[in-house]
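Missing here is one protein chain; the remaining ones are kept as they sit in the complex.
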Amino acid sequence: MTSAITAPRFDPWRTHAVRVARKTPEVPGVFTCDLAIQEATVASTYRFAPGQFNMLYIPGLGEIAISICDDPQSRGSVAHTIRIAGNVTHALSELAVGSTLGLRGPFGVGWPIDEYRGRDLVLVAGGIGLAPLRPLICHLLAHRQEFGEIHLIMGAREPSGLLYSAEYSAWQDGGLNVYPTVDRGDDSWPGHIGMVTAILDRLPLCRPAETVMMSCGPETMMWYAAQIAIDRGVRPESVYVSLERNMNCAIGLCGHCQFGPQFLCKDGPIFSYNRVASIMKVADL
Amino acid sequence: MSNVGRKQPVSIVTVYKGNTAMTMDQPNLLKMLCATRFAEGLSHEHLACLCRAGRLVRLSPNQLLFREGDTEDEVFVISSGHVRLAMNIPGRGDVPFLTAGPGDLVGWSGLISDGRMTATATTVDETTLIALSGKRLQELCNCEKDLGYVLLRRVAQVLSQRLLSTRLQMLDLFEKEQTQKVS
Partner (left out) sequence: MLAEGLDTLIRALAEDGFQVVGPTIDQQAIVYGEIKATSDLPRGWTDLQEAGTYRLQRREDEAYFGYVVGSHSWKKYLFPPVTLVASADLGENGWRMQTPEPDPVKYAFLGVRACELAAIRIQDQVFLGGPFVDPTYEARRSRAFIVAVNCTQAAPTCFCTSMNTGPRCDSDFDLALTETSSGFLIEIGTDAGQVIAALLPVRPANSTEIDQAEIARQRAADQITRRLDTDGLRDLLMNNLRHPHWEEIAQRCLSCTNCTMVCPTCFCSSVSEVPDLTGEHVDRERHWDSCFNLDFSNMNGSPTRNSISSRYRQWMTHKLATWHDQFGSSGCVGCGRCITWCPVGIDLTREVVALRDTTGNDLSRLSDSNAESAEANR
């Protein structure tokens, strides 16, 4: 009565029933789950931006944040690539096609791609960090002529850990320079061995000040990738990292995902390096 | 570089033994050296000096550049192409641990120690290298302290990058992707 509060708005706790439309094994311990939203009106209006995530919910077990890895233009279902980490992810891996579960989303801010038309792009992914970059890759392939050079460097522990490897040649043909690399190779792997940083170090950058880097992977990897990019002349404000913290509500009300002044869920998970650099190396923040 | 679509296994087909070098006039060699990342921060005069101790080496894929345990005089700056470094572990064979590419320095033992190679280097693709005589470089550095300082500083920078990459590899960041970023 004392405050000017408006009529109830959209309920952020509203959870959509979704059905497992398809399950695809990816690399060991990782699978992709295409989820079809049951309610037709919701399904037809559901849109997301590359880099956003959903909260996937198994009643009785819990709700977890999973990035959307689908083509933003695709309709009918929404794909999520999931690494089996613990209870909920394990239960998700056991769900049969046709099972129902819950979905809230999309949440978070995506990759700021529209700000960078005409620029050169370097995408750096580590392990499952390629998943949230995949919608961006789809977007770039569909709008290839709007950008300059596009490099995609992705690292994995070993060749069998390279996510979406069947798609690399299509990405290459679509005008992306694709550089997979692994930490541990063997004689059957003819490709590159070493960290993504080693490739980044010698990547031909024709106009570093006009180049944008977007990365997702282990924090340590992103940190050093950012150092190298900046060292090579990329502007710190044009370097983006996607961070992870514990996440519970995804709507900025539960306090879990705070990282200094930031709420990862509503201010992120994607941040310009500038904004988080000073606290990324403060231990246990 | 892109290894997309490359499926053929690596097998060593030719052995390079220091004598398949191409001859090339100094100005061209200098131009190639200047174009590498290694040349960053080195003056034109210094680079010209280095080239006097150098020659050009062109190799086809899967050629052996040097072998772990051997003693070599030459240090290589990769101009184009890639070289895979491996160490031999009895029972496991040659275990590759790093792919070096344009601008990278390989075989640096020849410059800072006795030239005993700590890895086996094999080309991955068509590779052009600038080979510099370690002995001549050491002599040069000894009489031109200025050049010596600048060169060794550059080598230290290159090696520190290499060390960082190796450390990250060793940290096994993707192992379970533990304690780190997944999203």
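The letters A and B name the chains in turn, as written, and every chain counts its residues from 1.
Rule of thumb we're sticking to: a contact is a pair of C-beta atoms (placed from the backbone, for glycine too) under 8 Å apart; a residue touches a chain by one contact, two chains touch by 3 or more.
Keep in mind the model is a prediction, meaning the values are calculated, not measured.
Engineer: Which one, A:A21, A:A43 or A:A85, makes contact with the chain that was left out?
Structural biologist: A:A85
Engineer: For the chain left out of this view, which of A:G62, A:P112, A:G148 or A:G174 touches it?
Structural biologist: The missing chain is touched by A:G62.
Engineer: Residue-wise, where is chain A in contact with the chain that is not depicted?
Structural biologist: With respect to the unshown chain, the touching residues of chain A are 1-3, 5, 8-9, 11-17, 19, 38, 57, 59-63, 85-86, 99-102, 244-246, 248-249, 251-256, 258, 260-261, 263, 266, 274-275, 277-279, 281-285.
Note that in this section only the chains that are shown with their structure count from here on.
Engineer: Averaging only over C-alpha atoms, locate the centres of chain A and chain B and give their separation in whole Å.
Structural biologist: So the centre of chain A lies 35 Å away from the centre of chain B.
Engineer: State the interface residues of chain B toward chain A in the complex, per the touch definition above.
Structural biologist: Listed in rising order, the residues of chain B that touch chain A are 1-10, 37, 82, 84, 93-99, 101-104, 124, 161, 164-165, 168-169, 171-175, 177, 180-183.
Engineer: State the interface residues of chain A toward chain B in the complex, per the touch definition above.
Structural biologist: 53, 65, 67, 83, 85, 126-129, 131-132, 155-157, 161, 168-169, 172, 177-181, 183-195, 197-199, 201-202, 216-222, 224, 242-244, 269
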